[in-house]
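Presented below is the structure to which this report refers.
Here the complex is missing one protein chain, while the rest keep their positions.
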Amino acid sequence: MTEKTTTPKVILEVKGVSKQFPGVLASDNVNFDLREGEIHALLGENGAGKSTLMNLIYGLHRPDKGDIIVNEKIASIHSPNDSIALGIGMVHQHFMLIPVFTVAENVMLGDETVKRGSLDRAAVAARINEISKQYGLDIDPNAIVGDLPVGLQQRVEIVKTLYRHAKIVILDEPTAVLTPQEAEDLFRIMHDLTARGVSIIFITHKLKEVLAVADRITVMRAGRVINTVNPAETDSAQLANMMVGRQVILTVDKQDHEATEEILKVEGLSARDQRDLETVHNVSFSVRGGEVFGIAGVQGNGQTELSEALTGLRHPTSGKVTIAGKDLTGKPPRSITEAGLAHIPEDRQRHGLVLSYSITDNMALCDYYRPPFSQHGVIQPKALDENARKLIQAFDVRTPSAFVNAGKLSGGNQQKVIVARELSRPVKLVIANQPTRGLDVGSIEYIHSEIIKMRDRGVAVLLISAELDEIMALSDRIAVMYRGQIVAVVETKNTTREQLGLWMAGAHVETA
Amino acid sequence: MDWKRFSFIGVIIVVLFSLVVMVGQVKQPPLLIITSMLATTIAVATPLTLGALSGVFCERSGVVNIGIEGMMLSAAFFGWLGGIYMYNLYGFAPGVSIAVGVFVAILTGAIMALLLAVLSITFKVDQIIGGTVINILAVGLTGFLNRQLFFGKGSVFGGTVPASPGVLPTIHVPITELFTSICGTSATCLESVKAINRVFDQKPVAISAILLVFISHYILFNTRWGLRTRAVGEHPKAADTVGINVVKMRYANVLIGGMFAGLAGAYFTIESVPSFEPLLTNGRGFISLAAMIFGNWTPIGAWAAALVFGASQALLINMQIFRDVIPPQWSFLQESYIVGLTPYILTMFILTGIIGKTTPPAADGVPYEK
Partner (left out) sequence: MQSEKQSNSLIKRILQSISEAALIPFLAILTAVVIGGIIILLVGGDPIRAYTGLIQGSMGSRKAWSETAVWATPYIFAGLAVALAFKGGLFNIGAEGQLAVGAVFSALIGYALPEWLGFDLPVYIHLPLAIFTGMLTGGIWASIVGFLKAYTGGHEVINTIMMNYIALNTTSYLLNGVMKDKSPTNVIARTPLIAESARMPEIFEGLRVHWGFVLALFVALFIWWLLNKTTLGFEIRTVGLNPDAAKYAGINVKRTIVITMLFSGMLAGLAGSIEVTGLNYRHELGFSIGYGLDAIAIALLGKSHPLGVVLASFLFAAMRNGATRMQFLTQLPVDLISMLQALILLFVAADAIIRYIYRIKAKGERVVLTRGWGG
């Protein structure tokens, strides 16, 4: 897009930066540079040290050693104040927005315009409108942020950086919450920004995006920079190899499999969220034994409430849920579990585990009250130990002992504890919500293979995921959820990424 | 939603007030009953209002303050003590001694709040435990010093409680004077202005409590300080990323909260009665918290809720009017122990959220970790 005649100057340089956290060297002698007006992608899997590096640049952490050079001067960045003053802005993966504030309040926070002691909201709104028009962002300064869809919230974050005259913008995993089409929109905005002289660091773990949008790519792994390459001189396989350090099977090995009888049947299900808004609206579908039924959709379109309503964690407002012929609508979690449900919850630390319990106790979290774990209301430690030892081995949980608290395990091993506990029971239905979120590639591969194993054993699997690639790789059939409704159900082999993306963006609803 | 809740409560109060007036008009003119009840309402609501403001500042910045009771108690003691020392040992005039007492009370509140801040912000102690520590410490400290200073052998005042410099005087708010010319010759106008004036002729702490409600509301919702305070209480990390010092904001707001609680303490021993007895705050700090919750963490809302408590007290104080009307088998309701239950039951009722749920700041009670 941008024509470059001479080599542009380096606007930001990171030289030999290291940062040690308890137990992990998050940045290991990192070198990195950003040229004026470029989009520089920082690629790496979860825990590779990308976010740490950005937090160092942004002043949220201090490096143990090494220098950060901005505009050819060594910068001493002690806090975000310093980095903001140097023209650095950051859009965090988890938005740093206050839901109950208006757009204008969020934007001005920390850099308020004050007239006679009180906030000058009108002046700020005018500035926002100006920026919004300039970059085609289409933001209403008086809207309450919590009411905006995720895509617009992200734009508010971008406005925040521009409001502070940022010349360097860091985007941390910005596409994680977007539909493919929204992501395209974001890429357009990114190019608009670079055309006006803004430089962008684009953090992601998605190979395709990097190849599509970046001017240069730096790959990180385990806190180290592996290489910096031009997109023209590389391909997905090579990047994946650099990211993970070994050959990666990019597709899941899956044989065709005959689906059997209907196990889960959902009819006209509706549910409300904490704020009492109906976020699941009249949803109907069914899952058969021996198939993986995937629910795709951008985060926050009702998937959380749907899975909670199915597993008994939330009371549905109307509709019917049947598992293996048994009406379980609105029944408590225990009845549903006893009917043959295995539930891998969305938030493993909140729902799936008691972090200060040992692995042993966590392995029996759903069965503790039944023989052999309990007899006449008394816990049987021997049975618990036996169970834990067996499962740790069978599911390859990496831990020094079964007495270790679950909180001490890595994310991947925590998830394995849950998967072991849930899938080792005699079950008819597996509901897995975002089962690989935030995990390393090895754990992702392992959990994918376990899910396929269950399917091949004739179990019905309901997979909910915001990762379209994961849905496409594992599912036999795919439903798309948009604003609380199932807008489409298709066989995986009869659809494309683009088609699903359109549905995820609500194209169906608008054309209809 | 909010106005609905308060109008509901308002209607109930109006009905009860009218009941009292109807029963009482045989003995006193209705206007007199109403104004005296309203005046009592405002006066009784004062420590609750200030306590609730204390809670609002602390919790809006993300620190749960369950130690308001202890802050009030110790401020009441030390403020009173300060006045007595000035008056008896250093021979200052009563007015000066009282003023010093108020100052000491506010300072005490701030010091206790500093302890809470150190515990909950710096050392990240569970905030409810931190507040409980403040409460227990206040009981122990005031109990011990009260005994040691006044009753212990070789105590400073030789085994007796010395004379106190007295209490704060009632201030005449010149409403009548302001409106006399406007009213002109209309007698009813003058009459009602005078009645309103009777309601607002209060003592200094009560008057400043009302002013502070509106000042606090303005600060919280229209100034840079307020915006940052709320940001820190809703999403401290977001505030941090735009360069706001979360720890500093929380410390400052907890200290401000402590001063409010301190002023509330002054109400007990410097404005209301010139004496101290152990445990005299009697749960008012906790009731303030209920008022704060009911007022949805806004100063004006909290004030309205505090007035509800005040009104219920004012009603009960006027219960004697009913003496001749109540059938004998219900007369036990007039026992002070039973009458005294009302604010506590009202608090529990409010906390059920039956009259409408309120939402605390999102990061209320959560220590900030980078």
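In this document, chain identifiers A and B correspond to the written order of the chains, with residue numbering beginning at 1 in each.
By definition in this document, a contact is a pair of C-beta atoms (placed from the backbone, for glycine too) under 8 Å apart; a residue touches a chain by one contact, two chains touch by 3 or more.
Since the structure is predicted, the reported quantities are computational estimates derived from the model, not experimental observations.
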Among A:94, A:165 or A:334, exactly one should touch the missing chain; which is it? A:334
Per the whole complex, from A:10, A:25, A:313 or A:383 the residue touching the absent chain is A:313
Residues of subunit B in contact with the chain not shown: 64, 66, 119, 123-126, 128-130, 132-133, 135-137, 139-141, 143-144, 146-148, 151-154, 282-283, 286, 289-290, 293, 332, 335, 337-338, 340-341, 344-345, 347-348, 351-354, 357, 359-360, 364-366
The missing chain sits against subunit A at residues 311, 313, 332-334, 337, 343, 345, 347, 350-357, 361, 365-366, 368-369, 374, 377-379, 405, 407
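Quick note on the criterion: only the chains that are shown with their structure count from here on.
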The distance between the C-alpha centres of subunit A and subunit B, rounded to whole Å, is 47
Complex contact set, residues of subunit A against subunit B: 58, 60-61, 79-81, 84, 90, 92, 95-101, 105, 108-112, 114, 117-119, 160
Subunit A partner contacts - residues on subunit B that touch it in the complex: 218, 222-224, 227-228, 230-231, 234-235, 237-245, 362, 370
